[in-house]
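Apart from one protein chain that is not included, each protein chain of the complex appears where it belongs.
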Amino acid sequence: MCLGIPGKVIEIYQANDMIMGKVDFGGVIKEACLEFIPDIRVGEYTIIHVGFGISKLDEEEAMRTLEMLREMEMLADELPELNQGLSA
Amino acid sequence: MTGKFDIRSWTCPLPLQNYPTIVMGHGSGGKMMSDLIRHMFLPLLENEALIQLGDAAVLEIDPGNTRVSRLAFTTDSFVVHPLVFPGGNIGDLAVYGTVNDLAMTGARPLYLSAGFILEEGLPMDLLGQITTTFASAAEIAGVQVVTGDTKVVNKGHGDGLYINTTGIGLIPPGIEIAPSNAQVGDAVIVSGTIGDHGMAIMSIREGLEFETQITSDTAPLHELVETMLAASMEIHCLRDATRGGLAAALNELAKSSNLGITFEEGAVPLQPAVIAACEMLGMDPFYVANEGKLVAMVQGEMAEEVLAAMHSHPLGQEAAIIGQVVAEHPGLVVSKTNIGGSRVVDLPAGELLPRIC
Partner (left out) sequence: MKYLDEYRDGELTRKLLAEIRQTVTQPWKIMEVCGGQTHSIIKSGLDQLLPPEIDLIHGPGCPVCVTPLELIDKAIALASRPDIIFTSYGDMLRVPGSDRDLFSVKAAGGDVRIVYSPLDALKIAQQNPHKMVVFFGIGFETTAPANAMAVLQAKNQGIENFAMLVSHVTVPPAITAILESPQVQVNAFLAAGHVCTVMGYWEYEALVGKYRVPVIVMGFEPVDIARAILMCVQQLENGEARVENAYARSVEQAGNLPAQSIIKQVFETTDRAWRGIGVIPESGYRLKDTFQQYDAELRFPEIQVINPHESSLCISGLILQGLKKPNECPAFGKECTPQSPLGATMVSSEGACAAYYQYGRYTSSLEK
């Protein structure tokens, strides 16, 4: 369950006493409710599920983890090439 | 385009401008319908055959050619809703859709018929806008709409407007293009980015709307096909990828030819905004509708040449070889995912629905 897609907040405003915003997913912009991430700022990323931001994406953590995983590649490089395609 | 739609300039005993919307009388075969035809359809679609207003059009086909070519003949119905969408409306959709059906046989499209089923209450202005687009599309595609029919249905019995068309064209000798003609080793080529039309419609669909630059890719493909055939006659199959998307087109060809198809997901051209829209709604772009894209099976050795020819045409600039026809898993389409796994890309189960899970 739980289709949650990262998008960039490009506008924040109030509507019906709720914090609302416009989120850019990369060429597609949709309104979302940001009540659950009240400290989000324009330019920051959020995970959107059914039109609601459920978390503020921790960009530093994301970068750190990717770096760590990429560095980890060095060890696996010595292993035989993974057999690609259909494996029974 | 010859005539221009301008309701204010009409001068007839029963001025059409008295009726801002379609009423049942417009379909009853009498004066009102006659006025609608003379003042709405004729000025915009004007040609020698159509103004005869006969029951059928009598047409000279390729005079001077003593070898009778084969005739390509097709029918299509257009029930799109909403009638107007980013990048077009039901008018050009109807023309290009019919022209493309013919183009997939290698035919040069020549003549179209058009049956308009109008719903009572359809605003005249809207009908004018659509007919203008329809006529303009016919001109761009180089086809003539030579015969037509008009009916009106009660309010509530038709989504504003349905258009039914037939089209005929001539197939030059030597061309053998058919869904069953694929051969092992053929390259699978797609003519450009997929999923544009479907996501353009989705972007204005009530409840799912979003802001985007995505527009429908509706376009006539017959000249692109001619360019491809000029590069090589070894084009075995052509399919326009409409409803059901790329997946439906590939599956239909695989089943008709009883051969397998493999393709690389990463090789399929996709606009970033279409990818984003599909991700947001939880849809697979391979199942999203197109209106101006084709899939071709081309003899392996000729693939690069055909591709180069496609790149030189405005509608083929982003064409790409995405896979090949294989002897394994006949009837099945299998894709290689970008992590090196594989999955079967089956026919879509039904209407593509957004999901939250």
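Letters A and B mark the chains as written, and numbering starts fresh at 1 in each.
Heads up, the rule we're going with is that contacts are C-beta pairs under 8 Å (C-beta built on N, C-alpha and C of every residue); 3 or more make two chains touch, one makes a residue touch a chain.
Computed from a prediction, not measured in an experiment: that's the story for all the values here.
The undisplayed chain touches these shown chains across the complete complex, A, B. Although one chain is not drawn, the whole complex shows that of B:82, B:123, B:173 or B:341 it is B:341 that touches it. Interface note: of B:159, B:226, B:279 or B:318, the residue touching the hidden chain in the full complex is B:279. Mapped onto subunit B, contacts with the missing chain fall at residues 206-208, 266, 272, 275-276, 279, 281-282, 329, 332, 334, 337-344, 346, 349-350, 353-357. As for the chain not pictured, it touches subunit A at residues 1-6, 8, 16-18, 25-26, 30, 32-33, 35-38, 45, 47, 49-52, 54-55, 57-59, 61-62, 65-66, 69-70, 72-73, 75-77, 79, 82, 84, 86-88.
As a working rule, only the chains that are shown with their structure count from here on.
In terms of their C-alpha centroids, the spacing between subunit A and subunit B amounts to 37 Å. Taken together, the subunit B residues at the contact with subunit A in this complex read 203, 210-214, 271-277, 279-280, 282, 336, 340, 342, 355-357. On subunit A, the positions that touch subunit B within their shared complex are 1-3, 5, 7, 22, 25-30, 48-50, 82, 84-86.
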